[in-house]
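Chains shown are a subset, placed as in the full complex.
Chains: A, B and C, in written order; residue numbering restarts at 1 for each.
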Amino acid sequence: MPHIVVYSPRLTREKKATCVAALTKAFEESTGLDANLLTIHIEEHSYDNIGVGGKLLTDAYPEIAEREKQFQETNQ
Amino acid sequence: MPHIVVYSPRLTREKKATCVAALTKAFEESTGLDANLLTIHIEEHSYDNIGVGGKLLTDAYPEIAEREKQFQETNQ
Amino acid sequence: MPHIVVYSPRLTREKKATCVAALTKAFEESTGLDANLLTIHIEEHSYDNIGVGGKLLTDAYPEIAEREKQFQETNQ
């Protein structure tokens, strides 16, 4: 039943795997709940869909805008 | 006002339509609340973004990894 | 893995049980996914925490304000 939803900046696939493993281990060890029952969703969003301090990330940080452009082109 | 968010494995468009109709009917009949006011979001994620038992689905189940690859290619 | 989150007005315990049973049956029949793997959370909020059309429900609808008052007193 336990379900963890992670709102995170974009992660490489490798980091997603490491993150899911680490969070699951941490959750099991700290709560005693069975890791096999834990589902984790990594919520990735375009940086055009995330705002911090009143600005879209892609407006607030040029390097993030550049990264987002490359991501969109690679995954076009 | 009622809003249902469904974290689900990937569904075909046809199954999404059947699922939304069935959930709406079930919700209206069981609660008496007006189906026309109910919004449903089906939250679909890449299987690279879902972890169960500490592993990404695409690492834990080779057949899911294969399905995800085909989905990405078809929707590239 | 599937997880359904229901943002709903307050329901009696009886209606919660009927709703969970009906939604689970509807989900299983429409998607073919195993009902035993489905978790449902019914998200109940105070009507002071829900806004529609720019007003708190308890400001917009006097009868809801009255119901919320009684609920708070009974569950005080």
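As a convention for this text, a contact is a pair of C-beta atoms (placed from the backbone, for glycine too) under 8 Å apart; a residue touches a chain by one contact, two chains touch by 3 or more.
As the structure is a prediction and not an experimental result, all values here were calculated from the model.
All together, the complex described by this structure holds 6 copies of its single chain type, of which 3 are visible.
Just so we're on the same page, only the chains that are shown with their structure count from here on.
Contact analysis places B-C first among chain pairs (by count of C-beta pairs in contact). The rotation that brings the Cα trace of subunit B onto that of subunit C spans 180°, given to the nearest 5. Judged by shared residue numbers over all numbers used at their interface, subunit A and subunit B contact each other through mostly different positions, with under half in common. Each chain gets one centre point, the mean of its Cα atoms, and the points for subunit A and subunit C are 28 Å apart.
With centres set at the average Cα position, the gap from subunit A to subunit B is 19 Å.
Residue positions 3, 39 of subunit A each touch two or more of the other chains. Subunit C makes touch with subunit B in their complex at residues 1-9, 11, 15, 18-19, 21-23, 25-27, 29-33, 50, 52. Within the complex formed with subunit B, the residues of subunit A that make contact are 3, 13, 16-17, 20-21, 23-25, 35-36, 38-44, 75-76. Within the complex formed with subunit C, the residues of subunit A that make contact are 1, 3, 39.
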